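Got a structure for you, written out below as structure tokens; questions coming shortly.
Omission of a single protein chain aside, the complex is shown with its protein chains in their original locations.
Naming follows writing order (A, B, C, D and E), and every chain is counted from residue 1.
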Amino acid sequence: MTSPRSDGRTPDQLRPVTFARGWSENAEGSVLVEFGKTRVLCTASFTEGVPRWKKGSGEGWVTAEYAMLPRATNSRSQRESVKGKIGGRTHEISRLIGRSLRAVVDVTALGENTIVLDCDVLQADGGTRTAAITGAYVALVDAVAWGARHGHVKGGKQVLTDSVAAVSVGIIDGVPMLDLPYVEDVRAETDMNVVTTGSGSFVEVQGTAEGVPFHRSELDALLDLATAGTAELTALQQAALAQEL
Amino acid sequence: MTSPRSDGRTPDQLRPVTFARGWSENAEGSVLVEFGKTRVLCTASFTEGVPRWKKGSGEGWVTAEYAMLPRATNSRSQRESVKGKIGGRTHEISRLIGRSLRAVVDVTALGENTIVLDCDVLQADGGTRTAAITGAYVALVDAVAWGARHGHVKGGKQVLTDSVAAVSVGIIDGVPMLDLPYVEDVRAETDMNVVTTGSGSFVEVQGTAEGVPFHRSELDALLDLATAGTAELTALQQAALAQEL
Amino acid sequence: MTSPRSDGRTPDQLRPVTFARGWSENAEGSVLVEFGKTRVLCTASFTEGVPRWKKGSGEGWVTAEYAMLPRATNSRSQRESVKGKIGGRTHEISRLIGRSLRAVVDVTALGENTIVLDCDVLQADGGTRTAAITGAYVALVDAVAWGARHGHVKGGKQVLTDSVAAVSVGIIDGVPMLDLPYVEDVRAETDMNVVTTGSGSFVEVQGTAEGVPFHRSELDALLDLATAGTAELTALQQAALAQEL
Amino acid sequence: MTSPRSDGRTPDQLRPVTFARGWSENAEGSVLVEFGKTRVLCTASFTEGVPRWKKGSGEGWVTAEYAMLPRATNSRSQRESVKGKIGGRTHEISRLIGRSLRAVVDVTALGENTIVLDCDVLQADGGTRTAAITGAYVALVDAVAWGARHGHVKGGKQVLTDSVAAVSVGIIDGVPMLDLPYVEDVRAETDMNVVTTGSGSFVEVQGTAEGVPFHRSELDALLDLATAGTAELTALQQAALAQEL
Amino acid sequence: MTSPRSDGRTPDQLRPVTFARGWSENAEGSVLVEFGKTRVLCTASFTEGVPRWKKGSGEGWVTAEYAMLPRATNSRSQRESVKGKIGGRTHEISRLIGRSLRAVVDVTALGENTIVLDCDVLQADGGTRTAAITGAYVALVDAVAWGARHGHVKGGKQVLTDSVAAVSVGIIDGVPMLDLPYVEDVRAETDMNVVTTGSGSFVEVQGTAEGVPFHRSELDALLDLATAGTAELTALQQAALAQEL
Partner (left out) sequence: MTSPRSDGRTPDQLRPVTFARGWSENAEGSVLVEFGKTRVLCTASFTEGVPRWKKGSGEGWVTAEYAMLPRATNSRSQRESVKGKIGGRTHEISRLIGRSLRAVVDVTALGENTIVLDCDVLQADGGTRTAAITGAYVALVDAVAWGARHGHVKGGKQVLTDSVAAVSVGIIDGVPMLDLPYVEDVRAETDMNVVTTGSGSFVEVQGTAEGVPFHRSELDALLDLATAGTAELTALQQAALAQEL
């Protein structure tokens, strides 16, 4: 029997996922993450100090910015710097990435330091936000380690309380499927992005009916599929982080 | 036994909800919706024709813009027109409202007409985006009726395939609660906005762990609470729409 | 004999004017003012401290921002936040409102406190700027009282040295008329906005020949009409402020 | 007896006024106008065609833009192009100049042509907006003549129905004075800009109480002074225009 | 004898240069070019049609946009999309790249097609603009070939009349040196970017005295060094383009 998916995967199978740690020499943490043809460069910039509104709080700050190169997609899009403003989609994804990572950061343990995660999509083929979150976590681990090595982060307490990974799921022709590339994404009746911790709890659940509204049973099936997927991504993150940088 | 809620409601109880239809004389549809002290003016502007990229498609276009008056909140915030750009939160909510309403619109039946839903928060006390969606649906119904009355919408097919309503739910001190005002919203460990159709299917599910990540069982309890809440809002929408304008 | 005005008023008659004080719970002063169908929400935000360039001066600061909801008018206009800049008309009216209110404020008696008047037009039917000034004065009184009650304004000296009210006048078919609604405004040959104090002096006089330039005798007639109108508005403000909030 | 004015003028005396026509070779009309040390370069750009929203109306369009060089004033101000937005004052003056000139233009006689008046203040010493209006009229005359000479403006009807001139007046130490330089302007209790036609009617009257509100008798005195001043400016415009270009 | 350069090169030696063609699957031409640690992703987007102002001219259009990822450099810089405007340096380099490529394009042979070169610096270590030009040429060749293969470019005439390559040179401690990395660039007394064609003519010469002004003899020495460097780069481009894609 043939696969219902153009790339021959089973419905519950991830695309090939790779993490190239240390891809950028300048950043305190960096990884080029690939989910199939989706390719995102995640850099983590560690700086001492926090924004003015957090000064004296004893707490650190973690934030994220997502962007896409103009020709990451199939047809070229105008640069947001040229337009002079950031689009709604970009804002929304940047906020999602930031929230997802902050969910596993103990800001008190981080101390008054700032980590900015830049997730720049070099090539887009669906699932760029979930690849960005999954890759940004790996870059974040390396940046926290850098901070510890250079004495900016005091020991005693773990800065990262858990790991975080994300995946997209969707229903296509009635079949729930994991990790959608672009060709599947545009056909999905329902599209969901799920962010979980390594220990299996939910950080974010964002489901949208693209065509017809979805039933509770479909929602349940998608959640099952997604949690299995993020569990697998968690294992891949750990494997990547186990290697010598 | 006393209520765990400052306003004396039970955990599964909505705040008082009112719809003042026809609040603005200029718009083709308008409603001042109140969820407790949250007060949103929703206007629906019907215009013939569609944006350039939809011309000749035979399809209509429905979009939404959300904004907050500077002193809708407890402390004054700077106008986005003064800042010169729209913030991420505003963009995200505008997109959510637009998607939610489009889920119940048959754009072919609408024909090449445009309806813009403006949701301006006059007073904010939590749940502004869910009040906006719930009110905007009522304004949309009136605008579609206006279009039909004036011959811009051809009969034969229903433009609105269902109704749509939204509510917020959250977990506070371990208890799932419905329709959070501001004081509860800031204390919630998990915050979820759920948009459903009148027939009970999901249009959007957006859950965020504010403090600690949440388990599947908590997610399930929140979904149960939310669907009961939106069913109640659906009935209130129908009652409001049953009245003579 | 029939009235020359579509709404049956005599040339020297105001539209029905109402002030709903305390319309917004969050602001230190607020009023929903109505001049016929023109409806403006005026909020006064009182904050301790002044902008940097006034620090140490011992003086307070009062400023205003005027805006219109996109569907306040008969056809929807684009949001200035979406355009990314504030239009000339908006700027000009904001500046006029600010100047008008500052004319009756003793900034030394106010002390180093700031009051921002936000005037948001919810429904527009001519005379929005004059309604805004007239309503903003009422919100200002309440905000100053709030500041006094909370000990931010030291007693001894009156913060408000007088009251302020504004009205539009114009010449239509050769007849000077008071308080023009939109249908009259577009037909007026000459359009004038007059701001006076409660004691009858002028704060602002802005007359513009829309069609043909006007003679000194016409200017004089318009000034007479306007000062009678603002005297009446002053009485209405006092009546509104005499009520318990 | 000595003059109450620092430059020795009597209260009803204009500063030396000059018009250097044809100052810029590129523009269809141009004049460097000086009111004492205030120096404004007014250029009139004549182009065939009108903005989209006037196409097919048979009417022309006249508009104006006012700006100040960063070091026109005593201390350098930041360029509006660098700030990325135009300030309220600039907008307001641009609109005033445009309205004032349109008051003497028969747009039907102009035909579907556009004239843009650029008024750039090279040196500011009070009264820049009134100098700009007075100079822009002269540049406008030359641009209309250019349009007629080149066959873009059909004869038969006069494009310019009258002339227009403007002057500032103010009350200083209780004395009404004409044409205020900067040192007087900052001391004025009341500040008024008056725009009249050559035939003596009013186009704009803008009076503002800078310090204390003003009485009707003061308003009357200022209007008398201003109309005498603009009559004198009208004569100077005619003299300048009588010369060979 | 030891090298005066930190990386051991002789003064007239290039850094290791590589071209990874086809790095991005979506673009019609793409190359990841490396000059030592400087890494620039150049994509060429081929689209039919030209901007409005070139329509009907029979000529094509080639333009370029240069940008830097926020963490391409040693310390993170703010995104230009977040600032809302493009900096002077970015503009200047984008214009230089566009001019350099247009110098070898026969726009008539290209026909009414547009090619946009996006040069995004992923890692910066000096010479990013010269690497961008050198890489963009390679991407341009592939995009032109794509246009020919797909019938958008008519044969008969060569679209590319020559090749183009660029290199930086500078004087450090009195010694002219080729292809400066960041550590050398900041120390250079004079900095020059030279763009030449494959046939050895100059397209651009941009020399700047960073410290003390330079003499004609120094200018001559730098030009000699640069032309030898670009000749070498030309050979490397040809070798990269000789390979099967």
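The definition used in the following text is that contacts are C-beta pairs under 8 Å (C-beta built on N, C-alpha and C of every residue); 3 or more make two chains touch, one makes a residue touch a chain.
Bear in mind the structure is a predicted one, so any value in this text is a computation, not a measurement.
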{"item": "Per the touch definition above, residue among D:12, D:80 or D:185 touching the missing chain", "value": "D:80"}
{"item": "Residue, one of E:20, E:82 or E:205, that touches the chain absent here", "value": "E:205"}
{"item": "For subunit D, the residues touching the chain missing from this view", "value": "24-27, 30, 37, 41, 43, 45, 47, 65, 67, 69-76, 79-86, 90, 116, 118, 120, 122-124"}
{"item": "Absent chain, residues of subunit E that touch it", "value": "85-89, 91-92, 94-95, 99, 103, 162, 192, 196-197, 199, 201-209, 212-216, 219, 223, 227"}
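Note that only the chains that are shown with their structure count from here on.
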{"item": "Far-end chain from subunit E, centres as C-alpha averages", "value": "C"}
{"item": "Intercentroid distance (Cα basis), subunit E paired with subunit D, Å", "value": "51"}
{"item": "Sites on subunit C at which at least two other chains make contact", "value": "84-86"}
